[in-house]
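Quick one: this structure, given as structure tokens, is what I'll be asking you about.
Missing here: one protein chain of the complex. Every other protein chain is in place.
Letters are used for the chains, namely A and B, taken in the order the chains are written, and counting of residues starts over at 1 for each.
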Amino acid sequence: MTLRVLLLVATALFSIGIYGLVTRRQAVALLLSIELMANAANVVFVAFSRFGGAPSQPLVLFALAITVAEVAVGLALVLLLYRRHGDTLLELASEARG
Amino acid sequence: MSSPVTLALLTLAAPLAAALVSVIIPPLRHRGAPAAMLTIVASLLATAAAAILVVQGGAGQAIRATVPWLVLQGRGLGEVGVRLDAVSVPMLAVVCLVALAIQVYSVGYMHDEAPRSYGRYFAYHALFLFSMNTLVLAPDLLQAFAGWELVGLVSYLLIGFHFDRPSAARAAVKAFWMTKLADMGFLFALLILFARTGAFSWDVALRPEVAEATAALVFLAVMGKSAQFPLHVWLPDAMEGPTPVSALLHAATMVAAGVYLVVRADPLFAQAHWVQGWMLWIGTITAVFAALLGLVQTDIKRVLAYSTCSQLGFMVAALGAGSAFAGYFHLGTHAFFKALLFLGAGSVIHAVHSNLLTDMGGLGRKMPLTALTFSAGALSLAGVPPFAGFASKDAILTAVEGRGGWVPWALLVATAFLTAFYMGRVLVLTFLGKPSPAAAHAHESPPVMTGPLLALALPTVAGGLLGPWLARGLGTEMHLHLGLTPVLAGLAAVGGLSLSLAIYARGGEAPLAGTLAALDRASIVDRAWAFGYRRLLLPLGAALRWVDRYLVDGLMNGLGYGTLESGAALRPVQTGRTRDYALAVVVGAILLLALGAWR
Partner (left out) sequence: MKAELGFGVLAFVLVGFPAIRVVTSRDLVRAVLWLAVTLLGTAVLYALLQAPFLAGVQVLTYVGGVVTLMVFGVMVTRKHEASTVPVDAANQGRGAVAALAFFSVVAWAILRTDLAALTPVQTPSTQELAVALLDEYLLAFEVASVLLLAAIVSAVVLARRRDPVAEPSGPVGETLREGSTP
């Protein structure tokens, strides 16, 4: 369990999240992808906490709290989107068109 | 500030204030009379101040009071202010006095104008006096140029005063562009002076070529302003303006500004002998040419216009012969008697409601004051001793003695004869003989008009006495001597008058009149200028307008249009789709990371 492997795993997790972010059409699916990315970051923090550098476990806790807050608000927005259009496809939220 | 400087500034400030007030407070102008009062009061103040300056005389020393203008890096680009010396003070007095007389006269002459036009007229007069004084009092050539251009502007405004008349509007434009074209010479001369000396003074010693070039360029402007051949064609057309305007601007003062400028810049011209030679010949040619054409004019004002042109030629010839005094002296006497003649002509025109000599006749009995003063002016112009005109013309003829192989002298003496001759014609046709139908009901003009006539008559007759004083101021001497020249001049004057009286009183016509009339109708020079205007100047203007509209404006419009277009082109980037934005964020993040990793 070296640091390097952990970092690569976290990066892979983040990349998978990116794939989901770009690919998915449902709003909820987007939120799931974002969750993945947040978790990947947390993994990095914990890895460094274990293997070197500053102890950053408290940082993980706060990152967790922030992510939770973001999910709450995000879901509320999804709800609004659903109420407006009857569906949660992201294309429907394209009124900010240039 | 010393008292003379204050007085000089008053001659500038009073008319300027009158002009500004008339402009800024339209009701004053629209009611007419208030503007007239303002202008005349201002002119009175200016004249009084000028008179005091004359009487105070010079303690000999020139006074120069200036402030720097356009201060850059601690040094002014030029100077503005006044210069009081034996050159500027007499001219100032002449200008203010003649202007005042003509303004008072105008109250009567322009009586029938609508109040709005009346007010506008007097506002222009105030502006003119200010501008002319700026030129006269200029301490260097830069301010002189400013005054020069300003009087050109006022000339345009006043020639085209009745702008609803197409002929007047055309005449104004013609005068304007012709003189502006010539003024390029002045401008280039200023540039050369600044490049060589870092200032605009005429009191500098230059290398011969530079002096010749500068003087030649200034003389080009003089040719335009003082209507020398071949730039004389605007002057007869300028008679479209009201007669008092013709008197003030196009006889007494503005056209004489060219002569004044050469006198003023004498230290410069004295170094340019080649240019002086040119001036002698051009002046002579102008004098002869204009006198010949004046002989066959049917419009009384045009006779006087050509006469002015001819007399200006005399002055320029004198300057070319090296005698600034002779030119200046004649400028002064001419201002008085020519203004008098024009005002008298105005009086006659007002009475018969026509400019044409054929509509006049027998007015000597009906308008005695006018006739008397007009005749005095005519005698002075003709150069009959002991009138003022004789003294100054004699000074000129004396100055050109021996120059140019005596040819100019001979021609000018002959022109003196012609001058007397054509004036005699005017006298006969206007005041003698049987009245024409139009002149049947003529009567003398009101005192407001005859008063100035009388006022101007005095210097017309006695002005010669001031000659020696003027000469001393300019550093030379004038003495009346009994020699070939004065005798010949006097004989030419008297002879010319008598001959014309004899011929015209009998209803005859001068020899060669037919040829001259044909020459006048042919208007070769005028047509040449018209051709140049239509075929060269206007196309050039059109080309420049194209450049301005399509290149300069095009550039600016293009920038605006380009901005809008690029905005429109970039707008589709905002698709509104969240996924696209997410992708953009990711791509950006990748790029930043790559950049960071690479470093």
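The criterion applied here is as follows: a contact is a pair of C-beta atoms (placed from the backbone, for glycine too) under 8 Å apart; a residue touches a chain by one contact, two chains touch by 3 or more.
What you are looking at is a predicted structure, and each value in this text was computed from that prediction instead of being measured.
A.B. asks: For the chain that is not shown, enumerate the shown chains it touches in the whole assembly.
C.D. replies: A, B
A.B. asks: Please output the residues of subunit A touching the missing chain, sorted low to high.
C.D. replies: Output for subunit A: 1-9, 11-26, 28-29, 31-33, 35-36, 39, 42-43, 46-55, 57-58, 60-62, 64-73, 75-80, 82-84, 86-88.
A.B. asks: Pick out the residues on subunit B that sit against the missing chain.
C.D. replies: Here the touching residues of subunit B are 579, 583, 586-587, 589-590, 593-594, 596-597.
Everything below uses one rule, namely that only the chains that are shown with their structure count from here on.
A.B. asks: So what's the Cα centroid distance for subunit A and subunit B, whole Å?
C.D. replies: Each chain's C-alpha centroid was found; their separation is 88 Å.
A.B. asks: Could you please specify the touching residues of subunit A with respect to subunit B in the complex?
C.D. replies: Touch residues, subunit A against subunit B: 18, 21-22, 24-25, 30, 90-91, 93-98.
A.B. asks: Within their complex, state which residues of subunit B touch subunit A.
C.D. replies: 570-579, 582-583, 586
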